[in-house]
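Moving on, here comes chain A:
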Amino acid sequence: MYLLRMAGLAAVLVVSLLFAVFVGDQGPWYFAWVVGTIMIILISGAGAILLDAQQEGKIGSSSETEL
Partner candidate 1 sequence: MELYTLLKLIWAALLCVLLIGLGLMVGMDMGVGTLLRFVGRNDGERRTALNIIGPHWDGNQVWFILGGGAIFAAFPTLYATSFSVFYVVMILLLFSMILRPVAFEYRSKADSHLWRASWDWAFLISGFLPMFIYGAAFGNILHGVGFHFGWTGQYYQDNSFFSYLLNPFAILCGLMSVALSVYQGGIMLMLRAENPIYDRARRYAIRGGLTAAVLFSLGGFFIARMKGFVFTAPVNPAMPASPMHGQHVDMVAGGWLHNYAAHPALWLLPILGLACMIGGTQAARMNKAVLAWWIGLGSWIGTIGTVAAAMFPFFMPSTTAPDQSLTIWNSSASAYGLTCMLVVALIFVPIILCYTSWCYYVMRGKVRTADIVNDSHSY
Partner candidate 2 sequence: MDMINPTVVDLSRFQFALTALYHFMFVPLTLGLTFMLAAMETVYVVTGRKIYKDMAMFWGKLFGINFALGVATGITMEFEFGTNWSMYSRFFGDMFGTPLAIEGLMAFFMESTFVGLMFFGWDRLSKQGHLAVTYLVALGSNLSALWILIANAGMNVPHGSHFDPETMRLQFDGFVKLIFSPDAQAKFVHTSVAGYISAALLVMGVSAFYLLRGQHRQFAARSFRMAALFGIISTVAVITLGDVLGREDYMEQPTKIAAIEGLWHTSKPPYEPWILAALPDDAKQENHFEIGVPFVLTPLIAHDFNTPIIGMHELEDAAGPRIESGITAVAALHRYQETHQQADLDLFKAHEADLGFGFLATRHAPNQDVAAIPAENLQSVIAQTKPDILPNVFVTFWSFRLMVFLALYFFALFAISAYLSLKNKLERNTLILKACMWSIPLPILATEFGWITAEAGRQPWTVFNILPTFMSASSHSTSYMVFSLAGFALLYSIFIAAELYLMFKFARLGPDSHDTAHGTEDYTAQYAVAGTSHASGH
């Protein structure tokens, strides 16, 4: 099972690399879109998690958290 999963991940990795090489060569902006969109999602997600962390740090210190 573990081996199977590793093999699956390796296959995904190879396909992504091939995709990156081909599309990065033929269509740099398409590639930029893929990478950029993932980045946007991760950054906005991280922002939300940061908000959770900011609030957990503040709880108890004041009665009303400011947002």
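The working rule: a residue touches a chain if its C-beta (ideal position, glycine included) is under 8 Å from a C-beta of that chain, and two chains touch if they have at least 3 such contacts; residues count from 1.
The candidates were selected such that all candidates are chains of the complex that A comes from, given by their letters.
The shown structure was predicted, so the numbers you read here are calculated from the model rather than taken from an experiment.
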{"item": "For chain A, as assembled in this complex, the candidate in touch from 1 or 2", "value": "2"}
{"item": "Residues of chain A defined as touching candidate 2 within the complex", "value": "26-30, 32-33, 36-37, 39-41, 43-45, 47-52, 54-56, 59, 64-67"}
